[in-house]
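Excluded from the complex is one protein chain; the other protein chains are retained at their positions.
The block that comes next holds subunit A.
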Amino acid sequence: MKRLFSKSFWQERDVEMFIGQQLRWGVITSSIIAFIGGIIYLINHGTATPSYTQFTGAPEYVRHLPGILQGVLRWDGRAIIQLGVVVLLATPITRIAFSVLAFAMEKDRLYVVITLIVLSVITFSIFSGLGG
């Protein structure tokens, strides 16, 4: 962690390697969580019949983070899978946040602003309520 705050770390383009690592870890973590959730889901629901021909939407509680977290505490398989999905969605978004820092350390003001615009577009998307 100490390396993370040293100036040379950010200047030596190591930062791009770090971002690459972060992407990889995000994907690995999310698939491990989804796998565990999948096993629990199959044990509890494996014999039921899938019904995806008509669109009713995913269960209400897996559509937002509080519901997902409550489900995870109950060891609900669907909620655990969805937590994996949330980690996956968060992976590229975290990457943008790291890029803001990286450009700031390079004193590249123009790209700090551009990256912040991208970050705020995504933040808008999360909290816009467009998903209803």
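In this text, a contact is a pair of C-beta atoms (placed from the backbone, for glycine too) under 8 Å apart; a residue touches a chain by one contact, two chains touch by 3 or more; residues count from 1.
Assume contacts and distances are computed from a predicted model.
Considering the UniProt annotation of the chain absent from this complex, which name among "Peptide/nickel transport system permease protein", "Acyl carrier protein", "Probable membrane transporter protein" or "YncE family protein" applies?
Missing chain, UniProt protein name: "Probable membrane transporter protein".
Touching the missing chain, which residues of subunit A?
Counting over the whole complex, subunit A touches the hidden chain at residues 13, 16-17, 19-21, 23-24, 26-27, 30-31, 34-35, 37-38, 41-42, 45-50, 52-60, 62-64, 77-79, 81-82, 84-86, 88-89, 91-93, 95-96, 99, 110-111, 114-115, 117-118, 121-122, 124-126, 128, 130-132.
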